[in-house]
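With one protein chain withheld, the remaining protein chains of the complex are depicted in position.
For chain A:
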Amino acid sequence: MDPFGTLAATVVPLRLANVDTDQLQPGRFLRKPRSDGYDNYLFHDLRRNEDGSMREDFPLNQPQYQSAEILVADRNFGGGSSREGAVYALADAGFRCVIAASFGDIFRSNCAKNGVLPVELPIEAIERIWEMAEADPSAPLTVDLATQTVRLANDPETFGFEIDPFVKECLMEGKDDIDLTLAHSETLSTFERSYGQDFPWLTPTG
């Protein structure tokens, strides 16, 4: 996983609330191997008309947003199913950061495991970013993980965001959390032994 430092990139504005993970990757593509490139499935149904042609009014289809690496949406982004494919689809399409007014918990956690930074901002800040990206699609947004700030182009104001320190560390260092856990091997083995003694009925014997 690539470490995440500062990202200065353009934005695709998605003025939608409740974008669930079924929209990010419809269920019928969950069986596909990752090697297919999950970007093919990103918003597969939302971005198409009934006849299968691409919708011109869907921001991700518009030429001015093709190089965007930051997606900015309304509240409850990534709710629903735990499918990590929803994040693979974003990552494979080149997104490094998703900004929303609120997130589904499992999606948020899946993002961080794949080097995609989830940033929660108040809706007022999101409105400002949408307006910027709609007025000038080439205007960059700067997301700095170290200082936990988001800065708009040509705007003196910066917006701070909260992130769990552990998630921040994993993202900034591109760490695999299994390695991190295995550093606690001894503590874990001790726990496992005493736990097994305290709760003997939890070892399955069916």
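Definition applied: a residue touches a chain if its C-beta (ideal position, glycine included) is under 8 Å from a C-beta of that chain, and two chains touch if they have at least 3 such contacts; residues count from 1.
To be clear about the criterion, contacts and distances are computed from a predicted model.
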Worksheet, complete the sentence: UniProt lists the protein of the undisplayed chain, choosing from "phosphoenolpyruvate--glycerone phosphotransferase", "Na+/H+ antiporter subunit C", "3-isopropylmalate dehydratase large subunit" or "Succinate dehydrogenase hydrophobic membrane anchor subunit", as "3-isopropylmalate dehydratase large subunit"
Worksheet item: Among A:30, A:54 or A:146, which one is in touch with the chain left out?
Response: A:30
Worksheet entry | Residue among A:113, A:128 or A:151 that touches the chain left out of view | A:113
Practice prompt. In the full complex, which bits of chain A touch the chain not displayed? Write them out.
Written response: 15-18, 20, 22-23, 26-28, 30-32, 34, 45-46, 50, 74-76, 79-85, 87, 102-106, 109-110, 113-114, 123, 164-166, 177-178, 180-182, 184, 187-188, 191-192, 195, 199-206
